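Only a single protein chain was left out; the remaining protein chains are all shown in position.
Chains: A, B and C, in written order; residue numbering restarts at 1 for each.
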Amino acid sequence: MEHTDLLFLWGSNPRETHPIMFHHMLRGMRNGARLVVVDPRRTPTAQLAHLHLPIRVGGDIALANAIARVIFEEGLEHREFIAHATEGLDAYREAITTYTPEFAERVTGIEADTIRRVARMYAAAPRAIICWTLGITEHHNATDGVYALCNLANVTGHVGRYGSGLDPLRGQNNVQGGGDMGAIPNRLPGGADVEDAGQRAPFEAAWGAALPPRSGRHQSLMFEGMERGEIRAAYIIGENPLMSEANLHRSRELLDGLDFVVLQDVALNQTAEIADVVLPSALSWCECDGTVTNSERRVQLMRKAVDPPGEARDDIAILQDLAGRMGHKWDYTGAEDVWNEVRRLSARHRGMSYARLAETGGLQWPCPDPGHPGSKFLHERLWRRPIEGPRAPLMPVQWEPPVEQPDDAYPFLLTTGRRLEFYNTGTQSRGYAAPRPQTEYLCIWPADARRLGIEAGDLARIRSRRGSLLVPVRLDDTLAPGLCFMTLHHPDTMPTNVLTIDAWDPKSGTAEFKATAVAIERVAARGSWREELVGQEEMSRAD
Amino acid sequence: MPEIRRLLARAGVADPESLEAYRSLRGYEALTRATERGPAWVLSELEASGLLGRGGAAFPAGRKWRAVAEAGGRRRVVCNADESEPGTFKDRVLMEEDPFAVVEAMTIAGLTVGAEDGLIYVRGEYRLAATRLRQAIDQAERAGLLGADAAGTGRAFRIRVFRGAGAYICGEETALFNSVEGRRGEPRNKPPFPTQAGLFGDPTLVNNVETLCNVPVVLREGASGFRRYGTERSTGTKLWCVSGHVERPGLYEVPFGTTLGELLELAGGVWRGRRLQAVLCGGAAGTFLGPDRLDLPLTFEDLRTAGGTVGSGAVIVLDETASLWDVVLRVARFFQEESCGQCVPCRVGTQRQLEIVGRLASGRARPEDPQLLADIGAAMTDASICGLGQTAAGAVLSALTLQPLVPPSNSRGKGAQRAARGRPGESV
Amino acid sequence: MPIEPNPPAPATEREREAVDRAIAGLGVEPRRSDLLPLLHALQDELGWLPRGALHHLADRMNLPFPDVWGVATFYALLRLDPPHGTILHVCDDVPCRLRGADTLVHDLEARYGPPRRFAGEAHGAVRSGEGGAASRAPVDWETVPCLGRCEEAPVAVAGGRELGRVTADGIAAALRHSGGDA
Partner (left out) sequence: MSIGIEVDGRALEADEGMTILQALRRAGMDAPTLCYHPNLTPVNVCRACVVEVEGSRALVPSCSRRVEPGMRIRTDTGRVRRARKVVLELLASSVDTSTAPELAAHVAAYQGDPARFGSDAVRVDEPLRDDNDLYVRDYAKCILCYKCVEACGEDAQYTFALAVAGRGFAARIETGADAPLLESRCVFCGNCVAVCPTGALMPLIEHRMRQAGEWDPSRQHVAETICPYCGVGCALELHVQDNRIVKVTSPADHDVTRGHLCVKGRFGFTYVHPDPPSR
């Protein structure tokens, strides 16, 4: 980040959501890097950008494909890298032919000449990094969006070299680590493929058990499974799905309908209300030992600082006891013991002893042996001659609009995101004296508000095809006409997800939180309504 | 030694708002010669002239010009007209009475060092000077002496006037840069020096008004002609601003080497037939000289040897009835008020110095006070970022070496205490 | 309902226009180096620098308000509260003192109350008259460092007019001339 020439942030607002990562970007800018931000909102990040592309929600693939088309049209592609390290060029070029900058302008609202300019900036930069966050991944075609960005890096050779690359900024302190440890449906710890018998074998040997040979379900598929009655029970650890899933009414119905729900969490969140059993767990970051892995694949130690309250226990201890009740004698002596098993089974983690992690302040995988310094970046292999391993595929992807588009009945588009002071459904951030009030509000474009006769501080009703909320209004000129914004941070008073759509990406399972068609109307003038009115409103389903 | 009106040749004689009047009195001769003979000639004449900067630091002008001329990239020329040293008014007179001379000298500077942008930073209080300069610039532009093709050289040079807003510190060149750049007028660290990285980070030639006004003289008279006046190391003439207890306060131009006594005679001597108590030479940043110094030749070298400084050319005369410590107190208050507050020795040192001088002036001195002043003075002189802090103790410490003719007394206590207070609303 | 941020001192229409006009006068997008000239222009038009105008100026220049404020409080000639009468600057620096400025200041205090002090010196950040008399007096006066006219000491600037070899009576006359009812 600090030694690059172009920072290309796509659907990402790190100044609010990853502030310390943004420090590194700022340092890069001080060192001369340009900042280009693609975001429908003029976010605090976009306000510092050299160039802000206020894209229409969901136009990302069209924009990326158009940029690629300009790159080829003007001969700016990295021919040598493409020939050496990628495959699928012809199909890809074929797929992007219709994405003229003018077409993309109609889709994205960004001027064709600006698209050309960005294409030239990106292709010409000696080093360039694309970062993305939920602006890409919370769409029904999230994976295609990611492919579209990867394609840009691959046709320009901006990958596999120091100061260049692709970086999904992780939203939680252990999203990366959870995946690395096998907490995704198709992987085992260290990235081993569940469906590959050869890769499965060492795990089966170590654990003395046969492992299911098929990928499991991701969360969206689980809910589908509940809908079809295939899933009758849920064991939920450290999640608040009742509030965090899109289309809250549906998720509540499905979770409510289960035979048995266990919640293991540090707090009595909203999901606890429908759980049959709640197992209080200790806070992993200050009441237990353990590791997390951050966005840059850095494995870091967390250490116990205080004793957990009451009956709260370390997750490891809870799970181990549970295994014992099920007749399995697990005898891990603690987090380090578990970690050493990870090191035995995962080559990329093998060199990371607790002692080294403590001494270095964290190591980035792959780190295959105790002398290895860790890896600052990936995919260097693509530049080796001959290339090591498979080529990088260029993936033809097509733009599709978000599932819901504004129409006469629901003329606005609601997009959701985070605010600096708060975090997700508020389990952690609810309790502190945040400088902004712990309440949710609806941000809308000032001219839209005027047209609706709404002023700042008025109470409005916001409705989607799935639910309705009464919410105070704030005017926000960082939005765009027709666009409004809310967060999920205060679900106890404002369950925003009653509105959102549960359309989801078949490849990743992530729902389209970024685009919900809504209707807005004024309910009461500033000062004339009471706090108790705010929140969810029972409504007869509109359709 | 008589008055020599070389820098003041046109002051009070020619219409300062008329380019024609300026030209009729040898105006723009120097620029013509400079454009005919080229930058190399200008630089060598300037170096041969031995002209030293008149802003206080006495740096060789030719060396500064050459450093900027040889620097790469975009270069700038700045005229430091933020004259704010107490007792100093020479630059104001030059700008008000002979503004074209400043413009001509700037133009020569720009064309010689290869700058396209000139800026005159005029003290905020000097409204008339700023107006006259703007008029002169306008006329010079219309006459083709400034602009895209300055003086027919095919090279661009423009000048703009920038008004200060009441801060002595902005006479410090790097503080001046910050002020122009829209920041607080806090000095920068040196190095880098302005000739390397000055205004907007570009190599910048900064000269005081009087220094610049000497340049046309050097080029008109030639280096040797210029050196006709002055001493070997202090060449040319000097403007002295004589004020205080003399019969005829005013601006006097004399050759370097004129003695202090001769200068005072030119100003009619100590007024009302009184005896001389002391002279504050060089302004608030200068030093006190006692009546035993009347034979001192006023040159850079002699003043330095005597522990003094040419400074800004201010000569403030105190007769036998003046309260020396009242004057010192005002000097101490001046520095306390004008410290930018950036570095500790100056920010706190000027405050403590004021408090202690306040005690001395009101007859409440404590035995340790002289030592405290010496310690604070040493810390300010050695450890301050810029010239303000480095000179803020000079006058005070030199006053300690004099024998005041009027003893400090409590009768002045009230005024002195008020003057020493420094800030309103203090809880002490 | 506390969700609206407290708006900073809003600019009046007149202040807003003054800022916009000053910026338009530049003929180009303002840069940081235009800050001091713009502050001068604003003060020339408004007589002082109201908070709202500074906020609006900061917004128009895309500068953080604290930076603009930091600059405005640095310079003695910039005023951060409204003058309550004709502005009078009296030099009490060394050359003028030697020529009677101390007596002059004493006389003026008797007539107009104590002088006010420059904002940069005051911890309270705002220039303030020290006594009730000062806030009621038709003359808003302060002592200032050397004005660079020492050959005519003592000197003062009353309502923009420079006065040399001045007395309290002379100042009163000049103030009457410039509209100050002294």
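Everything that follows uses one rule, which is that contacts are C-beta pairs under 8 Å (C-beta built on N, C-alpha and C of every residue); 3 or more make two chains touch, one makes a residue touch a chain.
Not measured: the values here are computed from a predicted model.
Novice: Any idea which chains on screen the missing one touches?
Specialist: Every shown chain touched by the left-out chain: A, B, C.
Novice: In the full complex, which of C:V68, C:V94, C:L108 or C:L163 touches the chain missing from this view?
Specialist: C:V68
Novice: Return the single residue from A:D307, A:D407 or A:E532 that touches the missing chain.
Specialist: Of the listed residues, the one touching the omitted chain is A:D307.
Novice: Determine which one of A:L51, A:L76, A:A124 or A:V175 touches the chain that has been left out.
Specialist: A:V175
Novice: Write the list of chain A residues that the hidden chain touches.
Specialist: On the chain A side, contact with the omitted chain comes from 15, 17-21, 23, 26, 30, 48, 169-176, 266-268, 280, 283-287, 292-296, 298, 300-307, 309-310, 312, 361-362, 420-423, 427-435.
Novice: Go through chain C and note every residue touching the omitted chain.
Specialist: 5-6, 8-9, 51, 54, 64-70, 73-74, 119-123, 125
Novice: Need a quick check: the contact residues on chain B for the chain that isn't drawn.
Specialist: So the residues of chain B touching the missing chain come out as 167, 169, 184, 189, 191, 336-345, 347-352, 355-356, 359, 366, 368, 372, 375-376, 378-379, 381-385, 390, 422-423, 426-428.
Here is the rule we go by: only the chains that are shown with their structure count from here on.
Novice: What is the distance, in whole Å, between the centres of chain A and chain C, each centre taken as the mean of its C-alpha atoms?
Specialist: Chain centroid spacing, chain A to chain C, equals 55 Å.
Novice: For chain B and chain C, what's the span in angstrom between their mean Cα positions?
Specialist: Here chain B and chain C have centroids separated by 25 Å.
Novice: Which of the residues in chain B come into contact with chain C in the complex?
Specialist: It comes out as residues 83-89, 92, 123-126, 128, 162-168, 179-185, 200, 241-245, 249-251, 280, 284, 314, 316-318, 322, 326-327, 330-331, 334, 337-338, 340, 415, 422-425.
Novice: Spell out the part of chain C that touches chain B in their complex, as residue ranges.
Specialist: 31-37, 39-40, 63, 67, 70-71, 74-78, 92-95, 97-99, 102, 117-118, 121-124, 128, 130, 145-153, 157, 162
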